[in-house]
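Let me begin by presenting the structure, written as structure tokens, before commenting on it.
With one protein chain withheld, the remaining protein chains of the complex are depicted in position.
For chain A:
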Amino acid sequence: MMVKPIEAINDFVVKFANVNGSGSASANELFAKSILRMGVPVSPRNIFPSNIQGLPTWYEVRVTEAGHLGRRGGVDLMVAMNPQTWNADLKEIEPGGYLFYDNSKPLPASKFRDDVHVIGMPLTEICNRTYSDPRQRQLFKNIVYVGALSMLLEIDPAEIEKLFSEQYKGKEKLLTSNVQALHLGRDYVREHLPHPIGLRVRRADNVGERIFVDGNTAGALGCVYGGATVCAWYPITPSSSLAEAFQKYCMKYRVDSVTGENNYAIVQAEDEIASIGMVVGAGWNGARAFTTTSGPGVSLMTEFIGLAYMAEIPVTIINVQRGGPSTGMPTRTQQADVFACAYASHGDTKHVLLFPEDPHECFVHSAAALDLADRLQTPIFVMTDLDIGMNQRLCAPLLWDESRQYDRGKIMTAAELEAGRDFGRYLDVDGDGIPFRTLPGTHANKGSFFTRGTTKDAYARYSEAGPDYIYNVQRLLRKFNTAKSLVPQPVLREAAQKTRFGAIYYGSTSPAMSEAISALETEQIHLDTLRLCAFPFSDSVADFIAAHDVVFVVEQNRDAQMRSLIINEFDIDPARLTRVLHYDGTPITARFIAREIANRIHSMNVATIDQHRVA
């Protein structure tokens, strides 16, 4: 059975199956960027193992003129470079899709599907003929297939050459050899293969001012712009690249041009306990400090997080979530640390969480977290994940208001102490639950206090008296309540029609959700959506739930953690919130969300449009 080949312009999915360590990553990124340079939005995803060399790795590029930045699901063109995963890769191709492979050694016909279009090219043979050095043979193979694809998909080679010239500025030899490899691929296709295929890239103007960056890079810049001076961290995927990027930008922007000294300190700690401990110490002493980690690191940090909560110390923790529990799926994505962070540590604790949806918000929220930590004198978590952290995404450019002042919060100065302002470290002077603090070394005989995790009175004096304890923990709750008005508010998007259905989601689910909503609309299913941007929740979350008969909570974990958090915080009937869960470690797709919601609604046997309520 021969199936009609898929025909699509600027709207398809290409997936590269490679072997880790083969140098394919930069070639695949080059492919994505060249399309972007043609003004066509792309959305790539790295799918990689917890391993350095030899295991399978994939890079999925969604070409999307419409600008959908979530994963779509399905593959139109598979670039199958890894024999290990051949069977699985082949299965993923949509009927009528394409398989591009290295046919240097012939594969039996049984190894192909008859509903996909096979494009074979003797990549190994070409490289062996052209290059004598084994490493070159391997590396240039990747560039050769990018060249071939550019011919098959009509990608402008000038864009690729320009990317080369930017990458190899001042390295003429590398530049020419890469351009050569590119044309080797193009020439072969020109001479031997039918081209272009049904999938094509056509110049557009849909990228605009947007930038293409990963969340960890953007988050690191948020810390630089937000004025972080102390970073203590311990390596863990997928957060390490954030600390490394912070180091890179500090070296670029934070070295005093006169003295050559660093206006920052970065310590790679011995473990996560030490890294958060350093952040606690630095925060106590008035520096803006942060750490970056992932699930297992948060587990180790919890005792200190409790201390920071109880002793009221500014701390910023950027948690780039990955698949758990335990080492779980270290290189896959999830949103499964919601509980672990919201209530981190023992006793009654509650922490502020921010949920960026893309790299742009990783920047915004990281900088905001430093302000919030100082303002609220408490730990602030920025809850990103591997999907945003380590994948480049098209997003709004990073903006900084030059007139912005850092919010250092309530720090009492020597002059204020001298003027005789009553200072009680844990006195709620303003009724917002946030007390004043003094920094060590401020005044010769006023304002010093003793910090500890144990309970105390409003003047920081050790006290095990029940009323003192109650005063303190109630004030902490008041402070948490104050946080409600300081954190980013949820984003409401109303459906075109009045509807009884609502959906709540957060973080990296965002782009897939937007696309799913449009897809559902075409099926006459309308949903109002609320994107949560922070915990504590605004009261509008409860209002949103109350205003809908059915509310789906879409998230990327097994236990519907955000749903439970909402139920717990608002004390509402669990039946009001329907779980939509995706947790296999791959980023959630629009197809998955749309199908799940449509199925649920259909099985509820209700009219998708509420006639009575349609105006």
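Definition applied: contacts are C-beta pairs under 8 Å (C-beta built on N, C-alpha and C of every residue); 3 or more make two chains touch, one makes a residue touch a chain; residues count from 1.
Just so it is clear, contacts and distances are computed from a predicted model.
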UniProt protein name of the chain not shown, from "NADP-reducing hydrogenase subunit HndC", "Septum site-determining protein MinD", "2-oxoacid:ferredoxin oxidoreductase subunit beta" or "Phage shock protein A PspA": "2-oxoacid:ferredoxin oxidoreductase subunit beta"
Quick one: say which of A:Gly54, A:Pro95, A:Pro325 or A:Pro440 touches the chain that got left out. A:Pro440
Missing-chain contact, candidates A:Thr259, A:Ser326, A:Thr522 or A:Asn605, resolves to A:Thr259
Sort through A:Val230, A:Ala243 or A:Ile601 and give me the one touching the missing partner chain. A:Val230
Which residue of A:Val19, A:Leu398, A:Met412 or A:Ala503 touches the chain not shown here: A:Leu398
Among A:Ile197, A:Ala289 or A:Met390, which residue is in contact with the omitted chain in the full complex? A:Ala289
Absent chain, residues of chain A that touch it: 36, 207, 210-213, 221, 224-225, 227, 229-230, 232, 249, 253-254, 256, 259-267, 269-271, 273-287, 289, 303-304, 307, 397-400, 402, 404-406, 438-445, 448-454, 457, 461-464
